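Let me give you the structure first, and then I'll get to my questions.
The full complex has more chains than appear here; those shown keep their coordinates.
A, B and C are the chain letters, set down in written order, and residue numbers restart from 1 in every chain.
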Amino acid sequence: MSPTEQADSVLSLRGISKTFGAVAALTDIELDVAAGQVMAIVGDNGAGKSTLVKILSGVHPPDSGTITFESREIQIPTPAAAHKLGIATVFQDLALCENLNVIQNLFLGQEVRPLRLNDVAMETRSWELLRQLSAKIPSVRVPVAALSGGQRQTVAIARSLLGDPKVIILDEPTAALGVAQTAEVLNLVERLRENGLGVIMISHNMADVQAVADTVAVLRLGRNNGVFDVGAVSTEEIIAAITGATDNAVSQRQARRKEGLPS
Amino acid sequence: ACGSGSTGGDSGSSSSSGGGGGAENAKVAFLMPDLASTRYELADKPLFEAKMKQLCPSCTVIYQNADSDAAKQQQQANSAMAQGVKAIVIDPVDSAAAATIVKTAQSQQIPVIAYDRPVPATPADYYISFDNEKIGNMIAQSLVDHLKKENAKGGILEVNGSPTDAAAGLIKKGIHSAIDPSGFKLLAEYDTPDWQPEKAQTWVSGQITQFKDQIAGVVAANDGTGGGAIAAFKAAGVKVPPVTGNDAELAAAQRIIAGDQYNTISKPIKIVAEASADVAYQFMQGKKPAGKTTLYNTPSQLFVPTVVTKENINEVLFQSGIMKAAEACTGEYAKGCAELGIK
Amino acid sequence: MNSTLTTDRQDERLSGREGLRGAIADVLERARGGDLGVIPVVVGLIVIWTVLQILNPIFLSSANLVNLTLESAAVGIIALGIVCVLLVGQIDLSVGSVSGLSGAVLAVLFVSNGLPVWLAILAAVIMGAVIGWVYAQLFNRFGVPSFVITMAGLLAFLGLQLYVLGSKGSINLPFDSGLVNFAQLDFVPPWLSYCFAVIAAIWLFASGYLHAQERRRAGLSARNLSTLLIRSVALLAVLAFVVYYLGQTRGVGWMFMFFVGLVLIMHYMLSRTKWGRAVYAVGGNVEAARRAGINVKAVYTSVFVLCSTFAAVGGILAAARLAAANQSSGAGDVNLNAIAAAVIGGTSLFGGRGTAFGALLGIIVIQSISSGLTLLNLDSSIRFMVTGIVLLLAVVVDSIARKSRTSHGRA
């Protein structure tokens, strides 16, 4: 259904490691993301997915390893540098300013007319973006602190679409979203791919991963645990790679349900 | 006092108890109370140091200013004692609280000379001063006399010093002793927090709206607050009535020359500072100097300050060499200087 | 008019209101919800004005209010800088020292060294900016808490102030210099004051009208004509009354106008520029601001520089108002009053919340209390106590008005 042959990569990582105190969060990570391709990163809780995202978006510096972007080896020392390169990120913790309202958050750092803000243009554009994601936000002039979890996540996603990014990184973008909003985000991911952007999506939802990803990279306890082509792998195999065993809580649960054990 | 028997630090202590004769290389502490008046740093300290240098070239003066904090002064005295001083000259922040310092020092056989303000509770070894209460009385009396001479009508505003400053309390008492029997009504009085001229200005501005032209004169407890009062009248666009001051700051002298301020008071700081250096040196040599009088059970020497007005400013401040005409007679003040014959 | 819903009014959970009625309902709704902006401070102000007027009928006299406006300007300008640092969640304890130092530098250069006054002012202001820049470097490089940096500055610049004043101790500024006149005797002529009032009202109306037009064109809800008109007329009435009442005696001082002008500029900067957004964002969530690509260090730098610069300007005006610079300039409660003005004006000590107008209102509260009680001629012990109580009163009133906020879920 989608192109799985390795296009030349926009972004590739080699030997990335990161330690927090006594915990080795990432060890020797390799990854290649191509333009026009959706790469899903999956892994157990604490596998290091968000840490990887933070390294790519300039939040943390890696302890070692190299990052290549459009065939140049680069450093991403700050989030501003990532923005400049064209890497837009939706963080798992959203990174919104709770005291600012929806419009202010959406356009933060990329306001229209810096010396005399154009509120009307920004509000119009905000509504457009939010409608597109079928957000259910009653008013864009309330502080983000007053929004529900899903509404906030929609705002964070909408924000990443504002610039003109080359790579979009989505860290569990649909975790708090309703069914309709999730469907819209998946549509969006597909549109982004069609427009030739590289997309990295992190998700715990295998159905979503199967639905939009081209390749799946599995992290386990901070290490690479295989890269799979979505067309050629079953959900069970991915889950086995994530948990490190074929006999795991998920398969047990499924088996139990199939056998129809009492509750 | 038993606990402090072994005090004195490493080297200084052994020689300090010996006492007799040799004051070479000795240290003396000169502890001043605050920065609200410029005189301590600008006059007292250099004069005392100069005299000391002359008497005993190898001696060192440890100068400290307590910035209106009695506890800090205690700390400064303690550290002076830790450094092995042989005498302490102290202008107490709080006359009562300084008793601790006197006690501690005397228990270590270090003589204490009260300077400027007395320590009534525990007699110091010597007391040299002009009298703050007298100062208050003199500036107020001079103003009252002037008003009477001019047949002025109305009342007087009184701008006191800081409510948390003991010296200000003495001055206040002195001012009242002159105003209360004078026949002029005391319109209002105000304790200026931290002696701040801005506060004095604010208060006087308010009183101008309240009493309008009833204000015949203002007694201000020092030159800073006096300057604030004058600025308030200027800013209100009304005529400046006679305003007093105290401390004979350069800025006050200029205002007197320009006719904005009525008086200030010049303390013979040179004489007092030098006298105290003399006395301190005698103590350091192990002598016991005798006082001219006895006040608070302490052998004492008192000096009388001079009220300075336009009439006598030339002779008291300039001809005596306390101030230089070149510093005061700048710009707009040159004309006034010329009129008064200040050169 | 309400039949077709604008883009931003389509959610069916919104109590749909447009037009004048809607505007009033909105205000009431917001009042119930505790989201009142500066209204609680104004209420607090009215309460203490009433109390003080009862205690001393001179308090609300025109002459006294003129004094009040002039006395507010210097510390008010300092408070404006404090609002900026508080907005990014930092603090500056050294504004008092910096203002004192700036006054001293001005006096020494202008009076003792005979430099032209504008050069002396410029030097003092630049010195303020440099101090702020140094703070910012220390803060950005080493991550030292601003509390400690500026406390070190408080001491160091107090020392420098004493050093600069040196043997003079206190320096008079000539009463007939333009600077002193500006701070003491220059008042806006009545006709010009009224002009200002009219211009402000027209400007409020015009900008509101154009904005509403633009919003309508974009399909968004907008204030309707009558709301805009009423707002402008109300502003005109208030300003005209103020001008009239102060004009009973001396009128509106240029120094106060200067302060109000700075407030307006800062209001614009904070609410209508990218920089202002960045300031609020850094104060709200510095990590989020950083991730949004904002140069957080530059924001901190700008804010520290601004604060110290305002402190220097405030110091110059304070010296001009006193017509002297001395060792105690900027000491005492300048710091505390400036910070308190910002906090009373609704600025949060934790960052991200506050306005420039808050500084204006806050300093008026503080100065009203101080001026009102100064007029009462109480013993200082009683005066301190009453000051504390009245201050508390003003803020309790304000807080009660805001209180429902939390119970309505806005912390």
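The working rule: a residue touches a chain if its C-beta (ideal position, glycine included) is under 8 Å from a C-beta of that chain, and two chains touch if they have at least 3 such contacts.
Being a predicted model, the structure only gives us computed values, none of them experimental.
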Key: Stoichiometric formula of the complex, labels as displayed   = A x2, B x1, C x2
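The definition used in the following text is that only the chains that are shown with their structure count from here on.
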Note = Shared touch partners for subunit A + subunit C come out as none
Query = Of all chains present, which has the mean Cα position farthest from that of subunit B?
reply = A
Whole-Å gap separating subunit A and subunit C, where each centre is the average of the chain's CA atoms = 43
Ask   = Where the CA atoms of subunit A average out and where those of subunit B average out, how many Å apart are those spots?
value = 73
Key: subunit B-subunit C separation of Cα centroids, rounded to whole Å   = 39
Request  = Indicate the residues of subunit B shared as contacts by at least two other chains.
outcome  = none
Task = Scan subunit A for residues touching two or more other chains and write them down.
result = none
Key: Contact set on subunit A toward subunit C in their complex   = 57, 59, 78-80, 82-84, 89, 91, 95-100, 104, 107-111, 114-117, 119-121, 123-124, 127, 136-141, 143, 145-146, 159
Message = Under the definition above, what is the set of subunit B residues touching subunit C in their complex?
response = 35-36, 38, 41-42, 163, 188-191, 193-199, 201-203, 205-210, 223-224, 227-228, 230-231, 234-237, 249-252, 254-255, 260, 327, 330-332
Remark   = subunit A partner, complex, touching residues on subunit C are 7-8, 11, 13-14, 211, 214-215, 218-220, 272-275, 277-278, 280-281, 283-285, 287-295, 352-353, 409-411
